[in-house]
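Every protein chain of the complex appears in place save one, which is left out.
Right after this comes chain A.
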């Protein structure tokens, strides 16, 4: 039995259905991300786990106990908010101690736990500061310590890094993941940032219009997207429309040429329209071992992105974007150059509707 179970969870706000038939099993100590665009229902689902919203239907179980009827303060859940939500009238130490005081823990235990938590977030020297005297990153670390101090069963993080600048986001997400691993706490992390989700999670739940589109490891989500939405939302993607040429041979007609596709075409028949996905990093300008597809193309755009050069090439009827590493020894291709694109037939992903 999973540690946290969401079964058939649904949420309606008056006539609008914001979460539909949400099913998820989370194992103890797992780090799960809810990933999706604004309004896809990820925060609402998180708030239902926290107890701030009541599901219209379905069950939420933590350690086998149905918590739907419990108030938020009865669920033993730690929550970190996007806006930090530190209590402005309390110092850092008082903020971290708040939940322990509410639980009626002895003074010595509270002091020891606060010191331990401030040590974990590496801010013991700021114990007597007020929230307004801290930077955004420091405030969010204190918020994390406060949520963890009460030793919750589940840790919920609602876009905790959204309000921070890019550099701090990267360092803080590594810190959050390290702390989560060290404590082994079951965690749900809401984000619309695919890079955050891919880099931190054991598994990702990609949500779209209130539905779960795919649940999988970052590797699965990125490399084998289950739907066209997942494919387009996670990472940069070439999406090419084609027509099935020969289902038995696994060929699809793209523009004026047939390309071999290793991905199964299922029950599709010849002449049927199909959407193919191809990651930019799967295509190269120079052949690599294992690549069995070569396509003649003409460069139409070159963008220098620092360590990577993004190239767009016309293959006749479609355009393919590819990423190639910047190397000072070999200058990038120029617009108008005729090139050959190399890829493996297994790199094509046939998208479900």
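Following the convention adopted for this analysis, contacts are C-beta pairs under 8 Å (C-beta built on N, C-alpha and C of every residue); 3 or more make two chains touch, one makes a residue touch a chain; residues count from 1.
In the analysis below, contacts and distances are computed from a predicted model.
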Identity of the absent chain, which is to be given by its UniProt protein name, from "ABC transporter permease", "Cytochrome c, mono-and diheme variants", "Sarcosine oxidase subunit alpha" or "2-oxoacid:ferredoxin oxidoreductase subunit beta": "ABC transporter permease"
Residue of A:24, A:50, A:93 or A:259 in touch with the missing chain, whole complex considered: A:50
Option touching the unshown chain, where A:9, A:79, A:144 or A:265 are the choices: A:79
Contact set of chain A toward the excluded chain (per top definition): 50-52, 71-73, 75-79, 81, 83, 85-89, 98-99, 102-103, 130-132, 143, 146-147, 150, 156
